[in-house]
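The complex is shown incomplete by one protein chain, all other protein chains being positioned as in the whole.
Entry: subunit A
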């Protein structure tokens, strides 16, 4: 289990991570999302002991980063974004041997681990080739192997699919799914929301250092099963708006002389009730179309601070 206990980081006057309070269980694969500058990488780096928190603590399987740094770091592996993470002059096998060595793994165990990850990541043909000569996808696989070589309980992957082709992304996804079935925690940051939604069982979104969403993927899948219509009409008055919001799950956006109504329904038939409501209130429809909620939509809404009826109503009804 991984516990973030009121974790904060402040640089001069700016709070980049603000009282992060999260509990992550074993076998969770967590998608850690947020816009650029939200504090994701800072959080990951604090979790790896690379940045000292201003306040708060992180606990990994009972070991606190502050009190038991060495035991804590024994249980952590990471692939960091923007870094090479491996030595390009060494081959995949040499990289794994080196990182295993500095983490105190014995020769016998290293051989078994290396064989395991060479097999898992399909690196057999490239095992003795300098990593600098491998493709980006292969290099990333070697980096993930090196981060796993000491069998950490927690694995952090910061943008693991950046710059990879589709085949490599699919292979990494399948491998991470396999790894997620073992007794460990995997935390992934990525801007590839498809990758996240197809792999993770939990989503945490942070913005301006604050946690704004922390839900299981089941919650999000409920959304994708909901039916959403966008209906454009003439500008709606305040009283009618209130009446509408009482009776239906809607979000209204006003423009100069039009209103855009976003209505969420749990069945297709209920649209007729709404259309009937518009008709009896003499509201003409200018345009109407159906949308499907994706993780991207939820992400955008949460980041733009749309604490709207759709999300809060759904949350409270759950």
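Here is the rule we go by: contacts are C-beta pairs under 8 Å (C-beta built on N, C-alpha and C of every residue); 3 or more make two chains touch, one makes a residue touch a chain; residues count from 1.
Keep in mind that, in the parts below, contacts and distances are computed from a predicted model.
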- Query: So which of "3-oxoadipate CoA-transferase alpha subunit", "ABC-2 type transporter domain-containing protein", "Six-cysteine peptide SCIFF" or "Phosphonate C-P lyase system protein PhnH" is the UniProt name of the chain that got left out?
  - Reply: "ABC-2 type transporter domain-containing protein"
- Note on the structure: Among the options A:77, A:137, A:160 or A:209, the absent chain makes contact with A:77
- Touch with the missing chain holds, among A:38, A:123 or A:146, for A:146
- Hidden partner sits against subunit A at residues 9, 11, 42, 45, 48-52, 69-71, 73-74, 76-78, 80, 82-88, 99, 102-104, 146
